[in-house]
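Some chains omitted; the rest stay in position.
Each chain carries a letter (A and B) given by its place in the written order, and its residues are counted from 1.
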Amino acid sequence: MKDFKSLLSNYKVIFFDSYGVIRNYNGLIPGIRQTFEWLQNESKPYYIITNDASRSPDLLAEKLHANGLDLIKPSQIISSGMLAKEFLDLKVKTGVVAYMGTPDSAHYIEHPGLEIIPIQEVNEKNSDQITALVLLDDEGFEWLDGINKAVNLLRWRSIPAIVANPDGAYPISKQEVGIAIGGISWMIEKITGKKFIRFGKPDSQIFMFAWEMVKAQFPDITKKDILMVGDTLHTDILGGNKFGLDTALVLTGNILPEDAETRIIGSGIAPTYICTSAVIDNQLSIYEG
Amino acid sequence: MKDFKSLLSNYKVIFFDSYGVIRNYNGLIPGIRQTFEWLQNESKPYYIITNDASRSPDLLAEKLHANGLDLIKPSQIISSGMLAKEFLDLKVKTGVVAYMGTPDSAHYIEHPGLEIIPIQEVNEKNSDQITALVLLDDEGFEWLDGINKAVNLLRWRSIPAIVANPDGAYPISKQEVGIAIGGISWMIEKITGKKFIRFGKPDSQIFMFAWEMVKAQFPDITKKDILMVGDTLHTDILGGNKFGLDTALVLTGNILPEDAETRIIGSGIAPTYICTSAVIDNQLSIYEG
C-alpha cells in the first residue's frame, strides 16, 4: 500500500484528529480539502475527534468553514468538552459550576439547574455554593489570579475537578508552543494533591462516545473497520490503540518526520501506519508502524 | 435513606467490586450472602467488576462458590483481563505474547494464532518474535528474574505493554499488604520510559464493557439507573464517577471507617454515598458523600 487513499479505502469509518491533521496555526493543511471531498464522494463516514474544548462543535465547524473546509458538519465533531458536559448532566445536578476558559468554552457547562461562573469571580464567600470546577481553555482569565483561585477553591472544597483537554501544550507557530489547560491542570493537581478527572484522548471515553454514534448508524461495524488518524503519539495513537482501533500517525503536526522513529521507540507507542500527511494524493508516503 | 437495601432499591442495576466488598483475605464478608439473595429475589441485575486478572471469570466464580456464594455466575463477572484479551484480539494478531502471571492468568491471552510464553522464558534469542507484553498477576514468576526480563524486553523491542490490573497493592491480612502487578508496572515504566496501556478501574473501558452488556439486555437503561459499589476511592469510586454512575463507598476493605473523611478530602474523590458495608441488613449505615 503506497498512498493515503488506498489506506482509507481499507476502512469503513475514519476518525480524524483536527489540530495538526486538518489544520494548524496557519490555517488548513494544504490539500486536505481533497481528502474530505473524496470521503464525501465515496460516502465513507468520518468523524473529527478533538481535545479542543475551547468552543462548541457549532463554532468549531464554523472555524473550519471559515478556513475553507465547509464539508464538515457540527454533528461530525466530537470534542472532549462534550464529555465534560455529560459528566455534569449525570453527576452535578445543582449548585454553581466554576470554569476556567473563555465564554465560548462555557457552552459545555450550560445546563438547566446549574449556575456557572468564571474562575475570576470565585471568592471565599461564594465558594460554599460551588459544586464543580471545570477546566476548558487556557484563555479567558488572567493566569496568576485564575490559577491561584483554582488552587484555593480545591483546598477549601471537596468537589469534582474536571479537565476537558488533557494536552500539555500545542503549537502556536512554527517555533513556539503555548501551554494548554491540561498543562495548567498538572500544576494545580500537584500543588493541591486532588485528583482531576480528565476527558479527551487518550482516555477511552471520547472514543466510546464516537463509537456509540457510529454503532447507532451502522450497527454491523466492528472496531477493526475504523482507522484513527492523528499527529500526536500520547493522545491520538495511544488512545486509538488502547480502544482497539488501527491508527495512522501523520507528520504534519506535533512530530517532525526526522523525529518519528526516535519518538516511537522512546515512548513505546507504535501506530499501525506512518504517513507523511492526511492528504490523499501523497505518493509513496506510507509505511507500516 | 437509612439502610443499604433502600439504597439498592433506588437503582435498576448494581455493579459491585469484589475484593474488599464481597470477600477479603478471610473469605466472604460476613452477611454478604443476604445481599445477593435479595438481589436474586428482586430479579435486580448485578455485575461484578474486578481488577483481578489472575484467573478467568469461570475460576473467579468458582472461588466465590467455594467460599459459599454460589449465586454469582461467570457471565456476571467482568474482569480487567477481559479488556487485555480484547486488545490482543484487535491489535496483536500474530507472534509470541510474553506474560507475567500464573498459568491460570494466561487464560486471557490464549488466542488462535498467538503463541504465549511466561516472562521467565524470554531471552535475547526469542525476543525478536515477541509482539506484546502483558502483566496479569504478581505471582507465577521469580521477581528478580521476571521483572529484569520485562525491563530488558521493553528496551530491546518497541511493542505494546499492557497491565491488566492497575492496583498498586492489596490487603493480604489484617496488617499486611502485598504489592500487585500494577505496582510492579510503575517501576518498569519509570525505568524504561515506555508508556503502558492500563486496563481496569478507574479506566472507563471496563465500565463500558459492562455497560454494553447491560444495554444489550436492557436497552432502556441509562447511566442514572446504575450504582457502583466499591471499597477503593482511586479505582471503584473515581472510575464510577467519571463514567457518570452514582457510587457507594463501603468500609469493609481498603478504607477504615475512621479514615474515610480524611481520605475523601485529601484526594478530592467523593462517592455519592458512604456505607458501612454492602450487607443489606445494616441499620443507620448510610450518609451522603
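FYI, contacts are C-beta pairs under 8 Å (C-beta built on N, C-alpha and C of every residue); 3 or more make two chains touch, one makes a residue touch a chain.
Predicted model only: the values in this text are computed from it and were never measured.
Counting every copy of the one repeated chain, the full complex in this structure comes to 4, with 2 of them shown.
Assume only the chains that are shown with their structure count from here on.
If you average the CA atoms of chain A and of chain B, the two centres end up 28 Å from each other. Per the touch definition, chain B reaches chain A in the complex via residues 86-87, 89-91, 154, 158-161, 192-195, 197, 203-205, 208, 223-224, 234, 238, 241-245, 264-270.
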